[in-house]
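One structure is given here, and the rest of the page talks about it.
Yeah, one chain of the complex is gone here, protein chain that is, but the others are all in their spots.
Then we have chain A:
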Amino acid sequence: MSARTSDGPTRAAVRDRLDRVTDPELDRSIVALEYIDAIEIDGGHVTVHLTLPTAWCSPAFAWMMAVDARDEVESLPTVETARIALHDHMHETEINRGVNERLTFAAAFPDADGDVDAVRSELDDTARVARQYDAVETLLDAGLDADAIVDFRLRDLEEDELVPDRQFESDGDASETVAVSVRDRAFAVVVPAAPLARYLEKARETELVANPADVLFRTPEGDPIDAETFDLVHRRGRLATVSMSSQGGICDGLREAREGRLEGTAND
């Protein structure tokens, strides 16, 4: 298989873009979750085939993943158009048509109550809280205490080293590190970069952290954290990771059951 067709993107480049798309309920890459069946490249035209764990995955979630996949692939300069082909879903017709004709969710699903923005932001919040847990664990491991952690501002991070890129996938290269200044730059610690980069990406997306003076870590409600409630907030972060990974367990199981059934049918 040739990696590059004339004028079009490489398969690796498309895959890399798709790797930035998450299942919003699990906050994991749709590539890592193996939802991508195939990538077809025809010059500047790319078609992405995907299948979700069950035929009745929430249409809103399926929609978000399809739209995000389309937009990520189209962000490559070598891509003119990206098409999405969702398979084996209750609403594949509406979703494929809506995404490829660039309709809004409300136009694609006239029966639904409005758009997906509210659901998306709620899921983003859970993802942020869970990612914060991982980032804070990294800082605790580095020997920092609650007082120092609740005090962190965006300016205390060497931001340039934390470009939001999937090189920081949680299961990615653990050797990347970043320097963090502590107590008004009295000293700095060097910690693994991935958890902080992943957290920062979600904190920015949810618009909680934008300016250098903004407090970096927040309660699930979005407020700065009191040192006295640090432990409880951190517990809630842990809880968010368990909640998402439990749902991941259900989705994995449903997908295995479905694949088993399809194989069974094929063998009949």
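By our rule, a residue touches a chain if its C-beta (ideal position, glycine included) is under 8 Å from a C-beta of that chain, and two chains touch if they have at least 3 such contacts; residues count from 1.
The rule is simple: contacts and distances are computed from a predicted model.
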item: Chain excluded from display, named as in UniProt, from "Type I-E CRISPR-associated protein Cse2/CasB", "Probable aminomethyltransferase", "Amidohydrolase" or "Acetyl-CoA decarbonylase/synthase complex subunit epsilon"; value: "Amidohydrolase"
item: Residue in contact with the excluded chain [from A:10, A:229 or A:247]; value: A:247
item: Hidden partner chain, touching residue among A:86, A:108 or A:129; value: A:129
item: Positions on chain A where the hidden chain makes contact; value: 25, 54-58, 60, 90, 119, 126, 129, 220, 235-236, 238-240, 242-247, 249-250, 253-254, 256-258, 260-261
